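A single protein chain has been omitted; all remaining protein chains appear in their positions.
Chain naming follows the written order as A and B, and within any one chain the residues start at number 1.
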Amino acid sequence: MGQVEGLEKFLKEQPVFQDLDADSLAFVAGCAMNRRYEVGEYLFEEGDDAALFFLLRHGTVAVEARVPGRQPIVIQTLHEGDVLGWSWLAPPHRCTFDARATTLVRALSIDAVCLRNKCEQNHELGYRIFVRFAGIMADLLHSARMQMLDVYGPPQQGARQ
Amino acid sequence: MPHPDPSIADTGVRVMVSRADFPALIAVLRDEGHRVIGPTVRDGAVVLDDVAGVDVLAAGWGDEQEGGRYRLVRRDDGALFGHGAPAQSWKRFLHPPRVRLWRAEGNRDGFTVTDGAEESPRQAFIGVRACELMAIRIQDKVFHTPTATDPVYAGRRRGAFIVAVACGQAGGTCFCASMGAGPAVGPGHDIAVTELMDGGRHDFLMEAGSDRGAEVLRRLPGRPAAEADLAAAANLVRRTAEAMGRTMEADHAALLRESLRSPHWERVAQRCLGCGNCTMVCPTCFCTTVEDTTDLGGTSAERWRLWDSCFTLEFSYIHGGPVRRQTASRYRQWITHKLSTWHEQFGTSGCVGCGRCITWCPVGIDITEETRALGLERRAEQGGGDGSGGGA
Partner (left out) sequence: MEAAPDRHDGTDPMMPRPYRITTRRRDLADTFTMTLEPVEGEPMRFRPGQFNMLYVFGVGEVPVSISGDRDDPRHLVHTVRAVGSVTSAMAALTPGAVIGVRGPFGTAWPVDEAHGSDVVVVAGGVGLAPLRPVIYETIARRQKFGRVVILYGARTPADILFERELRDWRGRFDMSVHVTVDRAGPGWSGHVGVVTRLIERAVFEPDSAMAFVCGPEIMMDFATRSLEARGVTQDRIHVSMERNMKCAIGFCGHCQYGGDFICRDGAVFPYSAIRDRFHVREL
């Protein structure tokens, strides 16, 4: 009991869950589990079913793209307070990148299948979750685009000065 | 209008010089060591060039100017200044198209400058129109700012003797009146001339605008100006003001500032060739570029300054590409600078309404029309919300 209360308190403080009512929070807490990853362990890998998403409590996770014949490319690092994983929201519910612990990581995992089913039944809850995740994904998209622009890259050909 | 006794005042000196005696003005100026420059005819246009005597002036020539059109026409009255704005302006004599800034020799300590800027010539300009005189005063502010003075311009400006001329006719593309730049000649001249040919005479009212102007006038054969002469001159200018070929939209500085995102720029860009003629003929456009060169051995180097135009792609080049890539943004830059941001920079307009940009644009783009179009667009936006027609 104490552990679940502690969980609920923690969840309530997370921006992604801050609009939820007590019942919903309790439900999410029921889908949640504390996990620990050692350096080098994968929280999920590209192609996995997106069965879980994570709230990072400590440590750094590198989101990586696998490139055959080359070292993996880290496209983003996530840190304490960040939400990791959005592929669970929409079909095909498959992870698109690897997520690797680059330090000791403590994270709270949420059972995505369970939460998704609940959202199907309770659209109010579903709406609130989806609005929050829409914000997270908008942020990710914005960041990805900025990184894609390669703004620090060398100027185009034919520079004069 | 009272006319003072010329023997008392240095300013307020007003004399009438006959057509026959006009050459004396040129002679006196040459005698004083000036290179005399005035309107001549060459290549089918009135062009400012060296004038040794009155015979090379564009006497008896007038012109027709319209958007993208310039024609010389013969006059039957022998007027010396019966034409409109010459093809280029006095700018090329004060702010030359090509100037060597310095020359240096390379050595162990890097380099030593061997030659600085050239001596400034003493020049006398004959036939400076009101709009052109205003343009010179505008450029005075460009090249002397709180942070720097351009020595090339400053030297030539100091050595310039200005004989202004009132316009007896308004050109087809003229709009100096609505720019507050004419047709009456403003301050800044040494001598102001009005060619009077009413009632069969051919005289020149010459008024001193400075001490040295008065000194020159005293060396000319002439008689004191009479009340009737002054009245005739004033009449002439008033008639010219009423016959302007074009007018500029009121409140254009604010209008342009608020039109940076207008779809109109794309429309102009359909026509604009980006040729930069407008910037070359404009009497106030001042942009230049710097060219550093070296001889084949690499032992001596020169720095030259050349006229440049904001219409070129290179003008705004940084980091591998031009900032103003599209013709639309380059045209917007030119007109917004000319009519709007110039005020913020120098406290005056950049435009004097001489109309050259309209005349010499190969496709006849008209600065007054483009501004008017922006004005109409804005009024339509403001008036269109309630469904009523846009105001006039």
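As a convention for this text, a residue touches a chain if its C-beta (ideal position, glycine included) is under 8 Å from a C-beta of that chain, and two chains touch if they have at least 3 such contacts.
All values reported here derive from a predicted model rather than from experimental measurement.
Asks: Out of B:Glu132, B:Asp150, B:Asp190 or B:Asp229, which is the one that touches the chain we can't see?
Replies: B:Asp150
Asks: Give the residue, chosen from B:Leu260, B:Leu273, B:Val363 or B:Ala380, that touches the chain omitted from the document.
Replies: If we include the chain that is not displayed, B:Leu260 is the one touching it.
Asks: Which one, B:Val13, B:Ile26, B:Val142 or B:Ile365, makes contact with the chain that was left out?
Replies: B:Val142
Asks: Since one chain isn't shown, list which residues of chain B touch it in the complete complex.
Replies: The missing chain touches chain B at positions 101-102, 104, 106, 109-111, 113, 116-120, 142-143, 145, 147-151, 154-155, 260-261, 286-290, 292-294, 298, 301, 303, 305, 308, 310, 315-320, 323-326, 329, 333, 337, 340-341, 343-345.
Asks: Since one chain has been left out of the picture, which residues of chain A touch it in the full complex?
Replies: The missing chain touches chain A at positions 60, 62-64, 71-77, 79, 102-103, 143, 146-147, 149-155, 159-161.
Here is the rule we use: only the chains that are shown with their structure count from here on.
Asks: Counting in whole Å, what is the centre-to-centre distance of chain A and chain B, each centre being its mean C-alpha position?
Replies: A distance of 66 Å separates the two centres.
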